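Working notes for the structure below.
Only one protein chain is missing; all other protein chains are in place.
Take a look at subunit A:
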Amino acid sequence: MIRFDEVTKVYRGNARPALNAVDLEILAGEFVFLVGASGSGKSSFLRLVLKEERPTSGQIHVLGQDLGRISSRKVPYFRRNLGVVFQDFRLLPNKTVFDNVAFTLQVIGKSKGFIHEAVPDALATVGLDGKGGRFPHELSGGEQQRVAIARAVVNKPSILLADEPTGNLDPATSDGIMTLLQRINANGTTVVMATHDVGIVDRLQRRVVELVGGRIVRDERGGSYTQAVPLVREQSFGPAEVTP
């Protein structure tokens, strides 16, 4: 579904790579947490999957397509298979909830009939029945994020990318969002979520990929935020030391 082969990303004017020789394969239907400190490369990873950036070296395959070979004219059509959710929701403030979700379908040329079926469906999926006429500023943070998720999944994408979707939400609201994401995953959508939220990662016990300084230091199925398997770190004064 998503495969990174020796992918390195160096941003201009920055000697240290954001991603350093990353090898990773994510299979269809998986739910993967990307964890790591700020600047560890989580967002760069997601941007590379979206083809918002091109890697400095290495190859990326998403949905069986080599991203290096997609012409920029075809990129929009490629992105229609991906849904994206952000920490800051990114809703259009002057459009209603319904229109925010419908906008996605309008701009890729779906028919009015399709939109009037798909949008209420998506809103029902995220638990926002009957709130289609509201404006984003009339909703709570959790509800706004649900709108954003509805917008991301309304076109039934194969992959949902979430960049710290619970970063702005309180724990109880976050739980609701996670339940929703798990339900979407259970329906067959591959979910890749970058997060800092220790509680969520520990509770869900899904595959965890940990990035440190652009390198994958841990890739564990059923893992938690802090590593269960001891991690070997090089120390300046000794050959190696086992950290708990």
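Here is the rule we use: a residue touches a chain if its C-beta (ideal position, glycine included) is under 8 Å from a C-beta of that chain, and two chains touch if they have at least 3 such contacts; residues count from 1.
Here is the rule we go by: contacts and distances are computed from a predicted model.
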Considering the UniProt annotation of the chain absent from this complex, which name among "Sarcosine oxidase subunit delta", "Xanthine dehydrogenase family protein subunit M", "Cell division protein FtsX" or "Xylose transport system permease protein XylH" applies? "Cell division protein FtsX"
Given that one chain is not shown, which residue among A:6, A:25 or A:52 touches it? A:52
Hidden partner chain, touching residue among A:104, A:125, A:174 or A:195: A:104
Absent-chain interface residues of subunit A come out as 50-52, 72-73, 75-80, 82, 84, 90, 92, 103-104, 106-109, 111-112, 151, 155
